[in-house]
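All protein chains of the complex are present and in place, except for one that has been dropped.
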Amino acid sequence: MYHKEFEVRDYELDLQGIVNNAVYNNYFEHTRHSYLKSIGLDFAQLHADGIDAVVVKMETEYKNSLKSGDIFRCSLRVEREGRIKLIFYQEIIRDTDQKICAKTRVTVACIKNGRPIEPLQLIERMKL
Amino acid sequence: MYHKEFEVRDYELDLQGIVNNAVYNNYFEHTRHSYLKSIGLDFAQLHADGIDAVVVKMETEYKNSLKSGDIFRCSLRVEREGRIKLIFYQEIIRDTDQKICAKTRVTVACIKNGRPIEPLQLIERMKL
Amino acid sequence: MYHKEFEVRDYELDLQGIVNNAVYNNYFEHTRHSYLKSIGLDFAQLHADGIDAVVVKMETEYKNSLKSGDIFRCSLRVEREGRIKLIFYQEIIRDTDQKICAKTRVTVACIKNGRPIEPLQLIERMKL
Partner (left out) sequence: MYHKEFEVRDYELDLQGIVNNAVYNNYFEHTRHSYLKSIGLDFAQLHADGIDAVVVKMETEYKNSLKSGDIFRCSLRVEREGRIKLIFYQEIIRDTDQKICAKTRVTVACIKNGRPIEPLQLIERMKL
C-alpha cells in the first residue's frame, strides 16, 4: 500500500471553513501521480508519449471534514479490472484521530489515439 | 429539471488539454447552488443561519472529455432519500453534439450543530 | 474596450467568505482568452501552433471583496510595449454598486521554441 502525506492549505477551504469536495479529487490525483513516480512512471511523460491515463469513474464517500491545519495521509491500492481498467482504492486519513475523512474507488483507463488500450507498461510496473 | 449553462475556461484544463476531473465537481456544485437560488434558497445564507449542506457521497462517471472552448449545460434533478438525505442527479451535456460528458449522483445531508437534521426548509421549497 | 460578465461561484470563496485573491487571476485570464476569441484568435490553438502567450508580470490591486452571489464585469484594454510585450489593463467592477473590486496590469510575452517573439499575429488582430 502506497501513502502520501499532505497538509490542508487554507485556499482549499470554502466558506464553511472545510475543504471543498472538489479538492479531494486533487489530493487523490496527486497521490496517484506520486505513486506512478515511485514505480518509475510519469504521468506527464506518458502524455508526451501519447498515452493518456484518464479517470472514467469515481465513487467517493465524504465521511469527516478536513479543516485548516489538518495533516492527513492519502493511501492507495491498485487492482486490475478486466483487460483495460485499473481500479485505485484510496483513503484520506486524518493524523490527529486516525479517522477516515474520505474514501474513493477510482476507475482509470488508458487512451492512445482516442482509443482505450491495455495498459501494459503500467501493469508491469504495478506488478498486477 | 433545472439547467445551467457554462463554458470551459482555459485554466480548468490540465496538461492533457482536457478539463480536470476535479473541476466537474465545481460545475456540479455551482449548478446546485444556482438551483437553490432559483427556488429562493441561498447556500451562504444557510451557512450563516447555522445550516450546512454537505456532500456525503458522489458517484461520477466521466464519459467524454470537455476541451477548450466547449459550451455545455449542467442539468439537475433532486429526490429525497429517507428522512435525512437529498439525492441530486446531474449531467453535463456538451452543446455541439449533445453528448453526455459526465453524470453524477450526489448525496447531500444538512448538518446543524454538528448533527444531521431533516432538511425541512429545502424539502418544502423543492416540493419533495 | 472589451467586457466579460461573471458571477461568483461559491467554490471560489475562502473561509473568510470572500473570493480568494488567486481566483481573480482566473477571472482576468478567462477574460483575456475570451477577448482573443472575440478577435478570431484562440489560446489553445496558438499553443498547438507552437506559440505560447505567457504572463511575465502582474500588478494587481484588490480594492473591494467579492462575495457569494456577486455579479461583476471584467474589462480589458490592451497596449503594446516595445517590440515584444503586450500590456493588458483589466478591471473587475461589481454590478450592484459599480465599485472597482480589483484592477491589474498584466504584461504578456509570446514564446516560440523557448524564445520571445514579436507577436505579429496578435498585434494585427488587436490593431495595435
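Order of writing sets the chain letters: A, B and C. Residues in each chain are counted from 1.
We adopt the following convention: contacts are C-beta pairs under 8 Å (C-beta built on N, C-alpha and C of every residue); 3 or more make two chains touch, one makes a residue touch a chain.
All of these numbers come straight from a predicted model, not from anything done at the bench.
Within the entire complex, contacts from the absent chain reach the displayed chains A, B, C. Per the touch definition above, the residue from B:10, B:52, B:70 or B:91 contacting the chain not shown is B:10.
Touch with the chain omitted from the figure is made, among A:3, A:37, A:63 or A:99, by A:37. The chain not shown here is touched by just one of C:8, C:23, C:66 or C:122, and that residue is C:23. Listed for chain C, the residues touching the missing chain in the whole complex are 15-16, 18, 20-23, 25-26, 29, 44, 47, 52, 54-63, 65.
Seen across the whole complex, the unshown chain contacts chain A at 9-11, 13, 17, 26, 29-30, 33, 37, 42-44, 67-69.
The missing chain lies against chain B, touching residues 10-11, 13-15, 17, 20, 22, 68.
One rule holds in what follows: only the chains that are shown with their structure count from here on.
The touch graph of the protein chains shown is complete. Chain A and chain C, compared by their mean Cα positions, are separated by 32 Å. Centre-to-centre separation of chain B and chain C, using mean CA positions: 27 Å.
One finds 22 Å separating the Cα centroids of chain A and chain B.
Chain C has residues 10-11, 13, 17, 68 in contact with two or more other chains.
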